[in-house]
Each structure stands twice: as structure tokens, then as C-alpha cells.
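Take a look at subunit A:
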Amino acid sequence: MSSALKPADLITVTIDGREIAVPKGTNMIEAAQVLGIEIPHFCYHSKLSVVGNCRMCLVEMGLPALDPATKQPVMDPATGKPKINWVAKPTIACFTNASPGLHIRTGTPLVRECREGVMEFLLVNHPLDCPICDQAGECKLQEQATGYGRGYSRYIEQKNVKPKRTLLGPRVMLDDERCILCSRCIRFSKEIARDDVLGFIDRGSHSTLACYPGRKLENNYSVNTVDICPVGALTSTDFRFKMRVWFLKTTPSICPESSVGVNTEVWSREGVVYRITPRRNDEVNDTWMADSGRLLYKQVTADHRLREPSVDGTTVAGAEALAQAGALLKAGGVAIVGSGRSSVEEQFLTRKLADAIAAPAWLVSRVGQGDGLLISADRNPNVRGALVTGLIKTVPEAELTELAAQIAAGKIKTVVSIGEDLTAAGLGEAQLNRIAIVYLGTHANATSAGAKVVLPTLTVFEKAGTFINQQFRLQRFAPAVPGPQGAADDLVILAGLVEAAGGGALASDIDGLWTTLASEIKPLATVTYQNLPATGLLLDASDFSDLPFPEDETLHFNPKQ
Partner candidate 1 sequence: MSVIQVQRKPLTFAERTYLPQVFGGLMITLRHFFGRRVTLEYPEQRPEIAPGYRGVPTLVKDPNGREKCVSCQLCEFVCPPKAIRITPGEISGDGPSAHVEKAPREFEINMLRCIYCGLCQEVCPEEAIFLQNVYSVSGYSRDELVNDKEKLYQLGGTLPDRHFKWDKKQAAASASPIAHP
Partner candidate 2 sequence: MIDFLTNLPPVVLGLLKGLAVICVIFPIAGACSMAERKVSAWLQGRYGPNRVIVPWFAWMPFVGRGLQRLGVFNLLADGGKLLFKQDPLPGHVNKFYFMIAPAVAIIPAFTTVVVVPFGAYFDQAGQVVPLMLANVDVGLLAVFAIASLGIYSMILAGWASNSKYSFLGSVRASAQLVSYELSLTLSVLPVFLWVNAPGTVGSLSLARVVEFQSQPGFWGGTWFIFLMPVSAFVFLVALFAETNRLPFDMIESEADLVGGFHTEYGSFKWSLFFVAEYAHMTVGSGVFVLLFFGGWNPLPWLPIGTLFGWLGLVQSAGHVSYAIAIAQGVLSIAIFLAKVLFMIFFFMWVRWTVPRFRYDQVMRIGWRRLLPLALVNVVVYALLIAVIQK
């Protein structure tokens, strides 16, 4: 952010005696963070408007004293620096923006006392719920209580009792006792989700969060309120009481829901995924993600998951299934239906396979309605990967009419489908009966049911790879959990097929494959899987600028630009 600015735009502020140059107007909580100084806060959120109602971020503020006559700073003769006029009362840091000469102090006894006072008030009516509270372990209130709490309560009156199980919407549960009235959820609904259903009712310590009468918090971004709620007041009905967060391991991943390429964190324990949360990427999804994308982990253990390789419906060993598929490929007359859900590496290997047997390759498009926020019209996460790796030359169609025609003409005898349901892509009984199908995929469908050879593969959560999103941003995902016993990594299967088809031996591990990728694909020339930045790498898209992509405007993406 600041690197794009000229030094002239920067101003210098002083935090705890250390100077830092920041753009004018920078929030002081953020400025302090750059220096590694944490200013505790509850209501402030970097992507939401500032309301300043929790008072946790109180700091001491001062400005250089100005000579009333000259309007010049008064110098302190002792230090040779400008004299600072400290404001008598503490100020909230979240509402303080960087201005020239601004000084703040975050470590003074006054500040400490303020924080302790705020904590004591916040905890007055707060229930002793941590043992049953899903937020425990990632709760800001808990964290600050360890630093600024008293350890015991001076409050001897009866605590307020409030409703504890209010369903705000299908996916969000409210525990009013735990709410600290920070209004983050209200601001999110209004400002980001543009679904202004939340608000406070009643006064004083009886204030409670509520939905507008007759409305529900049911927009497709509602679970983000759970993420940003600093306490356990809002909980996700899906994750509620499932597992404590301190057992969960996080793996950076990419949401495969659409071509936005939302950055996510996959939370798993011992091979089981428990939830998916957004991972901050200010160029793609800020700190949000759609509710629908959070549920995609359920496909990992879905009933119709393919778990064993099979030939003609009989379970066989992986090597045998691969050999059968290889024999079909060698017999000629092969067409390949690749996938916009495959990773860049898989699409590259698919292209290698097509090249090895001179087979034509198609992709099936999946276009829906974009929501203008974090779900784009193209529901394939990686169509651009297929373009960059050269698997296809143009934007795919929803129907495989050309393939249907070639089958009808008898030119195609075998179709390799990478997880695509050919029936859904417009091939009818008549065509399917004339071909043998080699199906690589994660879940059973009509095509896998009729396939000659089925080779189970891995979901996004079980393998490493990269996607190229609508911005032509190359983003990496890592395996969070192991795949089922009988399934093999897509790369291993594809490399095996390439070799069986006579295309030579290719690396089937992600790092080995990237050496080949970098040397063969021009836009990826300097990339390796390991050195890809966490926020992704923007590729040169000029070659594809005039293709008719289906996406409309979404957060941080405008196709018109």
C-alpha cells in the first residue's frame, strides 16, 4: 500500500517515542501494528467503518505545541525537539488518524488503567461461559482479560440474564449474554453484505442485538459476522460445539466455488475438516467469504465420494485401472474433456496427455449469476489456468456439441473425463453408448457410473496446487487432510496416463512439475510452487484480453478496466 505512494505523501507520527512514516489519515491502530505495538480493540475492524463504541483502544495523544503568534512548533530547549502538548483525557486510537506531528503513548499507567477499567465494565455482565463457548481460544475478550482483567470480580449483584439461544438466521446463532455491543456485525451487514437487518434494541445493560422484526440474517455472507464478532456472541450453527479451535490446524487454501478465488483457511484435526474461514487478502476478498463456500468441505466425506479404482464397475488395484486406461488411450480415437476445476498443474498434465495422443480437448463451462461481491458468474475456479497452460484456446462452452458431433461421426471411441459429468454437458445416451469413458474424479455421477475405468482423485482439501482466478492471479492451495485410501493424487494419475500413452515420464510431485511448467509456459517462467506469495501472483493477461469471459464486477475486480 505505502510502497505505491511517493515519500512526499507520507507523514511522520510518533508512537511510544518511535517514529513511523505512514500515509496521511492512517488509522492509529494500524500504524501501531506496523511498529509491532498492539493496541487492544474490540469494535474497530480494518474493513468496516469506525464507530468507537467499545473504548478499549484508549491511548494518550499529543500534538506539537504551536506558538500562537507564529504558528510554528515550539521547540523544547532540553531535547531540541518540538514540545508536545499532551491531551489531558485519553483518546480512542481507532478514531485517531495520522496527522502531522501526532504523538501517542500506549504504555503509560493511565492507558493501562483505562484498559483495566473498560475490561471490568465489559465483564460486569459477561457470563462465565468460556467452558461452553465456541469462541474460547480465539476470543478477544478472553485475550484482553488475561492482560487487563482483574482475575476476580468485584461485582456482587446478580448478573444480567439474557437470551442465550437466538437463531438470527439459518447459519448464525446469537448468545446475547456474551455480546459486548461492539456493532461489528451490524456494520458488516449494512456496509459489506448490504443487508441491513441487524440492530440494537433496548438501553443500557439491557441492550441486545436483534434482527429487524420479520427479517432474518440469511444473506449468503452471514457467517462473516461470526468471524468478526470479537466474542462468542455469534456462533456458526454448522461449527457450533463441534470442536475446540485450539485443536485445529490451519492450512491455507483457495475456495473453489467460483473464479474469484477467495483465499481461505481450512481448519482440520486429525484428517477431518471442521470449518473454513476466509484468509485476508486485500487484493481479492479482504477478510470475507461467502457462506456457500464454507460448506464445501462437506464434499470430502460425502457419501458419493469415489474411494476405489474400478474397471467396468469392479473394484481393482490402482495400477491395474491405470493399465486399462493406458490400453484404451493407446487404441486411439481419444478425446479429452478437461476441467476448469482442476489445478493449473493438472491442466498442464492434461494438455501433455492430449499432446501425447494428439487428442482434442475441451472444457465445460459453468456459468451462473454473480453476486457482485465474492461469487463471480464463472463457477469454475480455474478456466484461466487451462488457457495459460494451453489446454484450451478459447472460453469454454456449457455443451460439448463439437465432441457430440465427432462421436456421432465415429471418430471418437474413448473419452477421458476429468471429473466432468458428460451427461450434464450435453452428451446423450446415443453418444455415450458409442464410447468408452475413462473417468478421473472425486465423486460419483452419471458419467462415472457408466465409465469403463474410474480413477478416484483428490479434492482441493487433499492436494497441493494452484488456481488462476479471474484477475489472472496465480494462487496456491495446500493439502489440509489426507485423501481416502483408494484415491490417488490427480498429478500421479495424469502423469501415469501420459506415460502409458507414450508421452514420456513427467514429474508427478508438485515441485518437480513446476520446473517443467516454468520452463514450458511463458507467463509462469519465474514461478515455483514454493516461492509463490501468500497473496498470489498477478500474471500477464494481455494474451487473453479479448476473450469473452463471463464475469461481471465483484469485489476488487472490474472486467471493464
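Assume a contact is a pair of C-beta atoms (placed from the backbone, for glycine too) under 8 Å apart; a residue touches a chain by one contact, two chains touch by 3 or more; residues count from 1.
The candidates came about this way: all candidates are chains of the complex that A comes from, given by their letters.
Here the structure is a predicted model, which means the values were calculated and not measured.
**Student:** Okay, in this complex, which of 1 or 2 is up against subunit A?
**Tutor:** 1
**Student:** Provide the residue numbers of subunit A that touch candidate 1 in the complex, in ascending order.
**Tutor:** Residue positions touching the partner: 127-128, 130-132, 136, 158-165, 202, 206, 208, 240-244, 246-247.
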